[in-house]
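Before we start, here is the structure in question, set down as C-alpha cells.
The complex appears here minus one protein chain, its other protein chains still in place.
Order as written gives the chain letters A and B; numbering starts at 1 within each chain.
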Amino acid sequence: MSLRKVVRVRALAALIAAAATVLLTGCVGGAATAPDDAGTTTLHLVGYAVPKEANNAIQKKFAETTEGKDVTWEESYGASGDQSRAVLNGLKADYVNFSLEGDVTRLVKAGLVDQSWNSGLTKGIVSDSAVVIVVQKGNPLGIRDWSDLTKPGVKIVTPNPASSGSARWNILAAYQQVIANGGTEAEAQAYLTKFFNHVAALPGSGRDATNAFLQGSANVLISYENEAILARQSGEDFDYILPDATLKIENPGAVLKDANPKAKVYLDFVLSPAGQEEFVKKGFRPVIPDTPIGEVAGANDPTKPFPVPSRLFTISELGGWDAVNAKFFDEGGLVPDIQKATGRSQ
Amino acid sequence: MTVDSQQLAPAPAAGAVTTGGGRRDRQRLPRAKRATSLTPISGLGLGIALTWFSLLVLIPLTAVLVQASMGGWSAYWDALTSPQTLAALKLTVGQAVLVTAVNIVMGTVIAWVLVRDQFAGKQLLEVVIDIPFALPTIVAGLVLLSLYGPSSPLGVNWANTRVAVFLAFLFVTLPFIVRTVQPVLLELEQEVEEAAASLGASRLTTFRLVILPSLAPAIASGAALSFCRAISEYGSLVLLSGNLPYSTEVASVRIMSSIEGDHLTEAAAVASILLVVALIVIITLDLISRRVARYA
Partner (left out) sequence: MPDTAAHRAITWALRLIVIGYLSFLVIWLVALVAAKTFAGGLAPVINALRQPEVIFAFELTLSAAFWAVVINTIFGVGISLLLVRYTFPGRRALNAMVDLPLSISPVVVGLALVLVYSGRTGWLGQSLEQAGFQVIYAPPGIILATAFVSLPLVIREVVPVLTEIGTEQEQAARSLGASSLQTFGRITLPAIRWGLLYGVVLSLARSLGEFGAVKIVSGGVAMRTQTATLLVEERYQQFGLQNSITAYTAAFILALIAVLALIIITSLRPGKGASQ
C-alpha cells in the first residue's frame, strides 16, 4: 500500500472506531426507555397538535405540586383523529387530550377508556375555545364575517376533515353560522360548497394549517381561537376575527383504563384553577367558572381576551357528535360529497 | 487481470445505479460453471439468509398484497378507482413521466460532460450529483419549500401546485440516469467514433448512429429506475405540495392519509399498484441487462 493509502485507511479506521463508540453508548442510553428510578413515574401523553405548549405549561406547574414532583413525560402530538387511531393501534398512552369527543369515544368502544370518562362536572371537557377567522395583518381583504370568505381572491386554508379535529369544528362552524343567522339548510349547504371552492390547501392537522397560512399558502385561515392567540404570542403577526355567529369548541381529556394512577391526578390538576389558568395563558377558554383570567398576550384585547359571541352555538344544539358525523363527515355525508364536487371542478 | 477475470468482465451493461462516478457496474452474475453447488455450510447460510430476507422484506410485502385483497375484487376495484385515488395516481404517474423525459436528456448530457470533458472542479460535480441520493428527503422538502414556496427569493410561489411535485421529483431522480450512462460512456471505445469522423460523418451523425445506440440500454434502465423513484417519493412532498385531494396529492401521500385514517385496505390497494410497477421495472431491467450482455 502506498503511504497515502495507509494514512487513509488509518483515518477511516479511527473514524469508524469513534463512531462505533458513540453509537454503542447512544444505543445503550438512547434507545432504551428511561429506567424508573425509585419514585420517578413516566406518564405518556398523546394529544392533538394544538395544545402542546399548554400541556407543557401545565406539566411544569404540576411538577411543583407534591404529587407531580417526580413525574417525567413522554409525549406525542399530531392530528387528533390520527393520534386516536394510533393509540388504538398500540401507541402507549396514560392521558389523552384530543380535539373531538369522538376521538375519545373510539377508545371507549375499544375498551381502552372507561365509559364513565365524561360523567364528571365538565363532561370530560378540559378546555374550550371558539372558531375564528384568521387574516393577514391589517386585514387587506376586508374580511368581517363568514360571508366575506366567498369573495373573489380569498384563498382559505383549513385542515383535512379526515385526519384533523380542527377541520370538523371549522366546517361545522362555517355551515351552522348560516342557520344561526337565519338561513335555511339549503342555503347553508350552498355556502359550504362555495367555501370549499375557495380552499387552497387541506393540511393534515390544525397546526399544519396554521403553518401553511404563515408561509403564505393562503390568505385566510380558519382555526381555533387559542391557536391564533398562541401564534401571536410567539411573535407571528396577523389579525383574527371572532365572528358573531360561531361554534363553541370543546376539547376532551381522558385517562386510560390501565394508566398509571398519577395520570388521574394530572387530569384533576388540569381541571383545577391552577391548571386551567395555564390553559388561559395560552389562549384557551377555561371550563371552570372561577378560573382567574389575567391579561392574555396575543388576544385581540389582552384585558378582555374572551368575548362571548352573540350567536354562539354548540355541538349539542347541532344534535351531538353522532348525528353530526353521520350527516356531515361519514361516507355519504355532506362533506365528502362537496369535496368530490369541488374537487372535480378544479 | 487473469484470463478468468476477463471472462467475467462486465459487458457495458445496462447496469443498475451506483454512486461515485460509476466505478462499479452492476454486473451479471458469473456463468454457472464459475460457481459451485451448495455445501452443507453454505446451504445453512442460504437458509438463514432467506429467513432474514423473508422476515424483513418478503413477508411484509406479501402482507400488503393480502391486505389489498381483503375486501375481495369489488372492494379492491372500488379503492383503486375512487376519484381521489385515480387523481393521485394520474398526477404521480404524469409528473414522473415528465421528469423522466427531462432526466433522459439532462442525465445523458451530464454523463457526457463528466466523462468527456475536463475542467477544474469536475470532481466536485461528482459529489453534487449524488447528493439527492444521500440527502434525507425531509431536508430536501424543507429547502424546496424555502426556495420555491411562498417566501421564495425567486419571487415565485409554487408551493401548492404541480410544479412543486415536478421539482421534488426532479431533485430526487437526478443521479439515476447519470450513473447508469457514465460507466457505459467510459467503456465506449473512441476509435469507432474517430473512424466515423474520418469517413466524413458529422459529430451529430456520429452521436446519433454510433454513440446513442450503445447508450440506449443504459439510458433505458436509468429511466426505469428514475421513474420508479419518482412515483415512490414522499418525504420531500410532505411540506411542499399542500396535499389538496384531486389536485396536488400524490400516490404516496394518499397511502399515508389512508394509513393514518386506519383504512389499511385502501392503503394497501394503492400500494399494490406501486409494487406491481416496481416489479415490472425490476424484471425489465434484468431482461435488458441480460439481452445487452448477450451482444457483448
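A few remarks follow.
Rule of thumb we're sticking to: contacts are C-beta pairs under 8 Å (C-beta built on N, C-alpha and C of every residue); 3 or more make two chains touch, one makes a residue touch a chain.
Computed from a predicted model, the values in this text were never measured in an experiment.
Although one chain is omitted from the display, it touches the following shown chains in the full assembly: A, B. Only one of the listed residues, A:40, A:89, A:115 or A:184, touches the absent chain: A:89. Residue-wise, the contact with the chain that is not shown comes from B:128, picked out of B:86, B:101 or B:128.
In the full complex, chain B makes contact with the omitted chain through residues 1-2, 4-5, 8-10, 16-21, 23-27, 29-30, 32, 34-38, 41-42, 45-46, 48-50, 52-53, 55-61, 63-64, 67, 106, 109-110, 112-114, 117, 119, 123, 125-140, 142-144, 146-147, 170-171, 174, 186, 193-194, 197, 203, 225, 228-229, 231-235, 238-239, 251-253, 255-256, 259, 264, 267-268, 271, 274-275, 278-279, 281-283, 285-286.
In the full complex, chain A touches the hidden chain at residues 8, 12, 19-20, 22-24, 26-27, 29-31, 33-34, 44, 49, 52, 74-78, 86, 88-92, 205, 207-208, 210-211, 230-231, 234-236.
The rule is short, and it goes like this: only the chains that are shown with their structure count from here on.
Against chain B, in their complex, chain A makes its touches with residues 79, 81-82, 85, 88-89, 160, 162-163, 199-204, 212, 215-217, 339-340, 343-344, 346. Residue ranges of chain B in contact with chain A, taken from their complex: 83-84, 87, 145, 149-151, 157, 159-160, 242-247, 257, 260-262.
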